[in-house]
Each structure stands twice: as structure tokens, then as C-alpha cells.
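Have a look at this one before I ask anything.
Note that this complex is displayed minus one protein chain, with the remaining chains in position.
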Amino acid sequence: MIVGSQKSIDEIWNMVKDFKKVLVFGCNTCVAICHAGGDKEAETIATLLRMRAAQQGSGMVVTHSSVMRHCEPEYFDPVMDELKQYDLILSTACGVGVNFLSARSGNIPVYPGINTSFYGAVQKAGDFVELCGGCGDCVLHLTGGICPVVRCSKSLMNGPCGGTKNGKCEVSDKIDCAWYLIVERMKQLGTLEKLAEIQPVRNWSHSTHGGPRRIVIEHLQELEQQENKG
Amino acid sequence: MSGGSLENQGAHFERVKALKETRPYSPCRAACPVNTDVQAYVGFIAQGRYAEAFEVIRSVNPIASVCSMICHHPCEQACRRCSVDEPLAVRPLKRFALEKAADYRRNKRKLVQKTKNKSIGVIGSGPSGLTAVNDLADLGYQVTIYERHPVLGGMLASAIPPYRLPRETLQQDIDDVISKGVEVKTNCEIGKSITLKDIMAKHDAVLVAVGLSLSRSLPIPGVEGPGVLLAIPFLEDVAFDRKPALGNRVLVIGGGNVAMDVARSARRLGVRNVEMVCLESAEEMPAWKWEVDEAVEEGITIHHRWGPKAIKREGNTVKGLEVEKVLSVFDKDRRFSPTFDKNQTTLIEADTIIITIGQMSDMSFLKDSPVQVDERGRAVWDSKTHMSSAKGVFFSGEVVTGPGSAIAAAASGHRSAVAIHLYIQGEQIEGNLPSYDKEKISQLPEDVIAKINRAPRIKLHHLPPETRCSSFVAFESGYDEMEALEEAGRCRGCGGGAVVDKNKCMACLTCQRICPYGAPVVTSFSEIRPEFCQACGLCAPECPGQAISMVSYDVREFRDTLPSLVGAVDSKRNEPVIVAFLCSHHVGAPGFTLPDNVRKVPVHCTSRIDVNDLLKALECGADGVAVVRCSGDSCKYKGIGVRVNARVVHTKQLIGMLGMEPGRVEILTADSHNGNAYNTVCADFSGRIKQLGLIQRSNRL
Partner (left out) sequence: MKSGSNLEKVILSGQPAVTAELGPPMSADGHEVIKKANILKGFCDAANITDCQTAVVRISSIAAAVLAYREGLEPVMQMTCRDRNRIAIQADLLGAAALGLKNCLCLAGDHQKFSAAGKLKGHPGAKNVYDVDTCQLVGILKKMRDEGLQEGGDKLEVAPKFFVGASWTPMGDPIDFRPMNLLKKVNAGADFIQTQGIYDIELFRSQMEKIRNMGLHERTAILGGIIVPKSAMMLKYMDSSVAGVSVPKALIDRMNKAKAAAGDDKKKMRELQEEEGLKLTVELIHQVLETPGVKGVHIQAIEWETAIEGIVKAAGLYPRPTFPAE
């Protein structure tokens, strides 16, 4: 899922300090799972903002609430009228939610309460790792399920480079060398020989390098019209 | 979808109360004939909230004080702690709460407006009649009670001896009901002072709740004549201070609860030698076991498995009871069908015999009335509507259900009141009467039992047998406050635990990871299984969607009240404002004193305290916030200390971002057995906060 983490309260305060009525608007899907922007964290941010406002003698009014997601309009449309009572919505959803809500919030600005970081998994409680590069052209079958695009710091397709040390990446000894992992995994799967094939130059246009992406499933296009008719 | 409007924090509390009704009941509540929410009121007692405990009890039970002394407590028998160590002492806790709430209760009594222009006549003021009167008065009807005895209460006043049910205690319940504005006619016997026809003419509906007022006798030789008494007349004599004629050796025939009352009353009338004889073995005796034990303590001997054959007299004087050996009491279909060995007989010597083998109703007043009785003299009624064969005349209680407990009679009274109300409103009765048959939470799983600390039940206080037999004074004295809090703390909160709002849950698995008891099961959303949940509250503050509420003990209640708890903070104050969240298991009770500047928030368990609660306290104006826990292993839940610590550390980080000193939020521990220890640690903390400085806020909330 999408993993993010909260912005510092100083940064948030600087963003919001000139507004009079702020809603901290939480999202209870991905960002809640990574404990960054769910209802609970939204409440914490709201409380801290109120306390900061009190410290600064500001009359800012801050409340919080949340909906299940900010990335599907059916979830926030029912409360849109109430959202518009505020002069700023601080969305603690991921960047997707901020974008999406912002397009529908009319004259009310929507600011981000968290930094959206990566597509990741929950290794264990409170421990999230980036595992997918979102490149739009998945080749995990060639690398034993280990993403070379995002888990290799250099996105090598024919790694490793010379920087591997004790199985760790040259960038930091806390980062596993992805190609080290790939070699070990392919060994385990008995498919090490496959790595002898040179992976050709990639077509990056399926990723963000090709411009913002959009996927439309033709056979679902009429769904909402049916709902309205039916 | 999360509903049409932004969540109102207060509304949350109302929502969970309604939610409890849709879920399986705790076994104690399911076992109660009126489904008293035992877990809720025991929970309130544990937090020192006695008035609220009273409200829970009284809201479903108009004979609450009576039950607090004499109920046979099916809730205790069903208590899930039975599979751990011993069940909760619910009845003594109920007694404690009612006694503590006496003033509150008295102040609440007031007249109820008569909004319906209709009146109802209730014949009999025993548990079922009194309950119906209560309910009908609440609905705004004018009610008149017709009671044959000089006092209200039916059997509660006239047959249950005062050493079990003191007069003043019964009077509490009666006063609650009468104060609503009920017309009372005592010394008014149906069929003698007034006829049923008269009553039917005067009222829009009539309730017959006359109970089983006649004692059965035995058709055996020698039964006629002096020295042989029947149970009810004997007990009525005791109740109204008429000295019944007893000799020196009293023999009570019977093995039920009434027989116990008879025997023990005889003891208290000065008879040293009281014995009992019954068909049943000790295990088969219908009387409650504790009553038998208490009787035996009082020196009463019980002869088991003997059947009465004949009363031996010398002249007119009773010499004893000839009995024959019982071979079996119940047949293979478990029906009462005793068989005897006629060749094995013996004589039990006695000069007075009291026959206590059962009661029956006196339906003589129904002669020549439109209310039919069957060929065996029993009232004809429809149990689905409580109506007799005569329109507008209803039955309630033992007169139609047969012998049962007082609380079961109260349940019957509730149903009757609804029946009468629907009848008067012209609505259908059948299918609309309250049912008390509810699904209950299943047994404690083995691995949960292993994680519950053993804690013995606090013993009840009985007067020594000799002392108690010297008078009719109540032989049981109640718990003191420390005992009550400790006993209430043994409750595992069945049914009061965590519940997930599916609309907010996104199946993140956090609750599943944190629960020490394995209660949550997460599929497309989390479901917290009530048979596992121990209501510790550890999960709720971890949920990133704040989707978990506690059905009881929810902290959202006090988070909303923090502003008023802290109050207006005087900017010229000398002492810091401290908010202390206290574990109520040992601490959050009126008995503990804390320094004056400490605002106390008792919580069911400190595991339920969220980072947001601590921040809120500071936001409301506290200079320092403390989480006060017991040191050592006395915590009744597993794994709490580590999580509470992590949350306090996180809170320190957050307030550090605002430039507040991390030392303003701390965990304090003290020895829970030392009453002063909490005062000391809070005072020390307050001193440290004073040194950090009192926070000047430019903007009050």
C-alpha cells in the first residue's frame, strides 16, 4: 500500500498559520494502516495545532474528522458541504488524496499533512519497506520477485555494481543490496543461470518518465450510468 | 460510508449503548430474568460511580433492594469467572451500590404525571404486582393497588423473614414505586373487602397478581389438630409479630426454600431443636445450596430421603412424624414421582410439625366472575398476552407461572404492564411482549483462562450462627468500600469490551497484533470476538482509524469532559494544574485521596489511554499530566505496561515539538496496597511540575 509519514508540526504550522478555520481531514485507508494520517493521527495533529495556536495567541479554530478514503469521490461527497465551512482543509491522505480532493473542493485550498513516500509492505508493526517502483512494466519474474527498479539504488537491470559491501548497498549499510538479494533468491529457486541473460535497455515510458499515467477499463465505463438508471 | 455528518464525539457514547443491545449478552445478563446489565453496573461500582450503578440496576428492576438481599443470583451461577476461580459476588455488590446510592435514590423520587386518562387496578403488591405498578405509573396511567395485608410487598413482606429481607430494605423499593403517585388500598382483600366485579367496573384494566397464598397440606393421619402448622400462616405470624405456638422440638416437612425460611425462623423464635425432613437427598433438594448451608450452620438437622407417612399423637399432643424410606424421587422422565420402601420406616420425634411442601393459589374470589378457572382450580390465561378469559383482566406472576423467584415474577410483571398498555391503546399484544431470552457470549476459551490472574472472591460477612439465631436481625452485613471495589475489580467485563465500527475499519491488523487474548479476527474488517475479549482496552488507542470503541468503559466519555474537569485555569495560580489518569481497579475510588490540585480521571484500565487523551488534557490547561498505575504484578491484564510506556514516550516527543518539556507527561507507579502511596507520588509529581513552571497561556479554550 501507499506509505507516508507525518510532516513535522513546525512545517504544518507554517503552512496553516494564516488560516482562521482549519479542518484536519484524515483518511482511513493506506495512510491509516501506516499510522500516518488516519483519524487518530488527524486528531493528534489537530490537538497539537490548537495547542500551538494557543501558544502563539492565534484565534485559529482547528477540528478534525475523517472518511474512509480521499481517492474516491463517493466517500467525501456526502460531507463536502461541511468541508466547505472551513477555509483550509489539511488532508492527511497521501498525495493522491490531496490532489483528488483539491480538484473538488472549490475555493477551499487543500494542503498536505503528510509526505507520501512509497509503495510498501508492513514488515512488522510500525515497520514499512519500499518494495515496488511503480514502473508500469513489471519484470519481477526475472529477478526472483525482488524489484530492481526501486530496491536497487541505481535501478540496475544487470547488477550488481561494484558498491556492494557485506550484502549492503553503497548508499547505506542499512539498505540491502537488491542484486545481492536477487542472486541469493535465484540460487534458492535454482534459476541462477537466467541472470546470465543481459536485460536490454528498458522502456521507461510506462513509468512516470512517460508523463502522468491513466488507466481506463473500457468494460466498466458504463457502470455509474447504470447505477443511476437502475 | 461514514454517515452523513462529521462525527460528534458525544454522540459516540449514545451509539455504543444501543450497539450493546444488538450483540450477545454477557452470561450474567442473559441469565437474569429481567436481563439486568450486570457487567455495566459492576463496572460502574469498580470506578466508584455508585449513582450510575444504581441507574443501571433500577432501570430494569423495581425490586432492586429486595433482590440485593434475597435474589438467588442466576447471574453468579452463569458468571464466566466460574471457569477461572469463583464467580463474582454480584448480589452483595448490588447491595453495596444501592446502599451507597441511598441519598441519590431518595432525591430522585417524584410524582409522575398522569398523561393517560386511564386507570388500572392491580390486585396484589408482591414482586410481579409491584413491578407492573411501577411500569404503568411510568407510562402515565393512574394505578390503584389492592393489597390484603396491612403493608405492601406481598410475600416479600409477609413470608420472607426479615433476617433475609429487612423491612427497611423492602421499603426502599416500595417507596420508589409509590412516590410516583399510586393509590394504595391495604387491608383490602379481594373477595372479602371488595369484589372483582367492583374492581373491573372502576378501572380500564385489572391485573391479578395474587401469588400462591395458600399452603398445601398432607392428607396423612394425624394432620388435624394442634401442633401442626402450615407454612404460609406460620410465616405470616412471624412477619406480623404474632407469636405462633411452637413447642421445643420443631420438625419441618419440606426441602424447598420456603421450608428453609420456616426452619430458620423457628430457630430464631427460640426453638433450639429444629429439624427438617425431606424426600430428596442433599443434592436433590430444591432449596438453594447456600440456604441449606446456612441452616445447617444454625444447627438445623436435615433428614434426607424420608417420606411423611403419619403424624403420631398421644392424645392431642404431637409426638412425632412416622416416615418411610424414599427409594427415588424422580422417574426416568425426571418428573416428580416418589417411590417408597414401605418396609423401612422410622419415627422422627417432634412436638410441632410445620408442613412446607408447596403453595397454591387461592382462586375462590373468581367464583361467579367472568374469569375462568380450569377443573384443577387453576386460572385460565393466555401466556402470550397475559390475558384471562375475561377481556381486560390480566394475570401476572406465580399465580399463573407456578412457584419461582422474585425476579422471575418481576419479569412477568414487566410483560403484564406492556400487555395492559397495548390493550388499552387498542394495539396487538401477541408477539409484542418483551422477551428476556437472549443469546449469550460463550465460554471463556482455554488460552484466555490461562492468562487471567487467579483472585479469590471476597468473603461475605455473616454473623456467627449463635448470634444470628438470637433475633431476626439481618445476618449478612455488606461489603465495605475496599472490599466492594476489589470484588468489582474481578469482573472481566464480558460484553463490555471492544467493538469495531466496520465503516471505519480498514483491516490494518493493528488490533490483531496487539491483543494479548487473541480476540480480534481480521478478514475484510476486524471482528473482536466477545468470548475472548477481556475489555482491557489496549486495542482502541492503537487503531489508526479510531474505529474501536469499548462498549463499557469507553474513554471517549471522559475525553469530552476534560475541559470541564480541568475547568477555568487561574493564570495567577500558585499550584500547578495536574490531571491524573488513574487505573480504577485499585485506585480510582473515593476512598483514595489525592492532593487538591490533582484532577482525577478514573479509567477502567490505563491501557485505554490514548496519546490524544494526554494531549487533550494539556490542551485543556493542565500543567502536568500523569498516568497512575500500580507497580508490580497486580495489573489484571497482560502486556499493558509496555504499551502505556510507548504511548507516553510518543506523547513526550509530540509535546517536545511544541517546545514543552517532556517531563510534563509521566507514568507514576505506586504500591496498590498502600493507600497513601498514590497521594505521595502525585504530590511529588506536582512538585516537579511546579519547578518546570506553570504554563502561561495567552489564549484560553
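Here the chain labels run A and B in written order, and each chain numbers its own residues starting at 1.
What we mean here is this: a residue touches a chain if its C-beta (ideal position, glycine included) is under 8 Å from a C-beta of that chain, and two chains touch if they have at least 3 such contacts.
Fair warning: this is a prediction, and the values are worked out from it, not measured in the lab.
Student: Counting the whole assembly, list the visible chains that the omitted chain makes contact with.
Tutor: When the full complex is considered, the omitted chain touches A.
Student: Just to verify: which one of A:G162, A:G190 or A:P212 makes contact with the chain not shown?
Tutor: A:G162
Student: For chain A, which residues touch the unseen chain?
Tutor: Touch set of chain A with respect to the missing chain: 153-167, 169-172, 177, 180, 183-184, 192, 195-196, 198-202, 204.
Simple rule for what comes next: only the chains that are shown with their structure count from here on.
Student: Taking the complex as given, what residues does chain B use to touch chain A?
Tutor: Against chain A, chain B makes touches at 1-7, 503-504, 506, 508-510, 513-514, 541, 543-547, 610-612, 615-616, 618-619, 654-655, 657-659, 697-701.
Student: Over in the complex, which chain A residues touch chain B? Could you list them?
Tutor: The contact residues of chain A facing chain B are 8-10, 26, 28-29, 32-33, 35, 38-41, 43-44, 47-48, 50-59, 63, 65-68, 74-75, 78-79, 82, 122, 125.
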